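Have a look at the structure below, then the notes.
One chain of protein is taken out of this complex; the other chains stay put.
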Amino acid sequence: MPAPAMSPGARPRRSRVRVSRVLAVVVAGLLGGAAEASAHVSGSAAAAPGLIYLIVVGATIVLSLIAGAYFIGQTLTEKPWLPVPGKVVHLHDGRASSLPSATLGLRVFLAVVAVVFSLLVAAYAERMAFPDWRPLPEPWLLWPNTAVLILSSIALQWARVSARRGQDEGAKLGLLAGGVFAFAFLAGQLLAWQQLRATGYFAAANPANSFFYLITALHGLHLLGGLVAWGLTTAKLWRGVEVFRVQASVELCAVYWHFLLVVWVVLFGLLLIT
Amino acid sequence: MVVALILVLVAVGSVAFHLLSPWWWTPIASNWSYIDHTIIITFWITGVVFVAIILFMAYCVFRYRYRKDRRAEYEPENKKMEWWLTGLTSVGVAAMLAPGLFVWNQFVSVPEDAAKIEVVGEQWQWSFRYPGKDGVLGTTDPRNITPENPFGLNPNDPKGQDDVLVQGPEARLPLDKPVKVLLRAKDVLHDFYVPQFRAKMDLVPGMITYFWITPTRTGTFDVLCAELCGLGHHVMRGKVVVEPESEFQAWLQEQPTFAQSLARAGTGTPDINLASSEGGSEPLERLLK
Partner (left out) sequence: MAHAAHAETAYVPPAEVPDVELYHPKTFLGKYIWCQDAKVIAIQYAITATAIGLVALVLSWLMRLQLGFPESFSFIDESSYYQFITMHGMIMVIYLLTALFLGGFGNYLIPLMVGARDMVFPYVNMLSYWVYLAAVLVLVASFFAPGGPTGAGWTLYPPQAILQGTPGSGWGIILMLASLALFIIGFTMGGLNYVVTVLQARTRGMTLLRMPLTVWGIFVATILALLAFPALFVGSVMMMLDRLLGTSFFMPAIVEMGERLQYNGGSPLLFQHLFWFFGHPEVYIVALPAFGIVSDLISTHARRNIFGYRMMVWAIVAIGGLSFIVWAHHMYVSGMNPYFGFFFATTTLIIAVPTALKVYNWVLTLWRGNIHLTLPMLFSLAFIITFVNGGITGLFLGNVVVDVPLSDTMFVVAHFHMVMGVAPILVIFGAIYHWYPLITGRMLNEAMGRFHFWVTFLGAYAIYLPMHYLGFLGVPRRYYEMGETMFVPESAHFLNAGMSVVALIVGFAQMVFLFNLAWSAFKGREAGRNPWRATTLEWQTHESPPGHGNWGPALPVVYRWAYAYGVPGAAQDFVPQNLPPDRVATAADVDHEGVRGVAVQPAE
């Protein structure tokens, strides 16, 4: 039997679409779940809204896993013991997608973080149904803070695009602005805490307060972690490393920033409507 | 050969142990014999599968033990067989689940006419409350709990005045009458467990949980705590006496109502206090130092 033609360059590319779609399913599913929860919250007459939501989270994970298994390995129906005449299966280069490993790693990590925040939302929804819940007035500072976080994301996006185009200056500026805005956001959050404490809304006084502090703290910590990566990248660029060598890092930072922005918007929305 | 034999012995031995074991459930004293039946069904179905799998394994180990001149059969899969196995397993599982859910439906449907009794748990003792003449349990709140009012009854709730309080580890239940057992904890999780009743349920502070039973046999039964609740978990004991209705009523009459106990507390002779109650067993005091 003639060996099928195979040139080393003939890597199947289509798998890329699949994987990103799967991850989109996972993330969107989890965040979509969050929207679901807020629906429960507004009509909170339902018994055990958090528990139902938790089931939704669980079910989403089930579906994502099964969908993921299907998409990632459309080969899952392959009969691996049969030879595959005429198919370039041996040229399969071992990758589920052509994404760089770091990008894929980040996406998996984002899925984990999404679960963390989804569970917090579930807990929030469940705890809210108890009679001692007294909603707390959102400090007005959260609005400007949100705006600053958006600016930060935009700046990083700018850095990302510049880095892709190999524009050294743009990347530097974008990164710098993004970092400054991120720090400003964190400072703003601390100020918001200050405001709340000054008006007597202590963490232990009411579960609504406790959740507010917990959620903002966890979100802030994630941003702080991102700032570490941001610092390393920026330092490199400043030390004169060429832009294309840090392009991958810039990409990752930008994606992470956008993700944290989405998380923040969801959480802020949750705080607002309750 | 030896290995196959030992496998067979494990299967046979397990069944023999099951049949000969002197340790088995206590004679039932409630209406939940349905639960016992479901267990028996489950035992039969799973027991057959267990023995069949091990015996088949023993057979394979014996029949297909290594021989130099033989090769294993190369058979990646057998769709038909797998479908059959899936189908049969599903049938078996359904045969256990269906009666299970059927009985659970009864378990969650408390009869309308069920009498009520409240069980209160705290580290590490039980106390009990009956609704009194009006048949309604008065409201409670942890904020009301004081040495004079250990149940935390609402003093202003008229429905609570006639509630009968039993501040000791012994409860009584009338024979053949459905009761809804309401459960309340003052401090941590506990679990009201009477092996002969089969039913049990956690007590959760901040919530009122429940289950229902109809006692079907007179006698005195141990109450155990079945949810780890701290150092004295294993000494958190009580008793339930099931007796005919008339004797039960006579006993109930002798117990103080909430109004009476408050009055007595007012005269400076609280008959309800932690240290003197029967719950204060000796090991418990040691734990409390």
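Details
Letters A and B name the chains as they come in the text, with residue numbers starting at 1 for each one.
Methods note: a contact is a pair of C-beta atoms (placed from the backbone, for glycine too) under 8 Å apart; a residue touches a chain by one contact, two chains touch by 3 or more.
If you're wondering where the values come from, they're calculated on a predicted model, not measured in any experiment.
From the set A:L141, A:V161, A:A177 or A:A203, the residue in touch with the chain omitted from the display is A:A203, counting the whole complex. Only one of A:I55, A:A147 or A:L272 touches the absent chain when the whole complex is considered: A:I55. Think of the hidden chain as still there; on subunit B it touches residues 3, 7, 10, 14, 17, 21-26, 32, 34-35, 38-39, 42, 46-47, 49-50, 53-54, 56-57, 60-61, 64-67, 70-78, 81-82, 85-86, 89-90, 93, 96-97, 100-101, 103-105, 107-108, 122-124, 142-143, 145, 147, 152, 183, 186-189, 191, 193, 195-196, 198-207, 209, 220-222, 224-235, 237, 274, 287-288. The chain not shown here touches subunit A at positions 1, 3-4, 6, 8, 19, 47-48, 50-51, 54-55, 57-59, 61-63, 65-66, 69, 72-73, 75-83, 85, 89-97, 99, 101-102, 104-105, 108-109, 111-112, 115-116, 119-120, 123, 126-127, 130-133, 203-204, 207, 210, 214, 218.
Everything below uses one rule, namely that only the chains that are shown with their structure count from here on.
Taking each chain's centre as the mean of its C-alpha atoms, subunit A lies 45 Å from subunit B.
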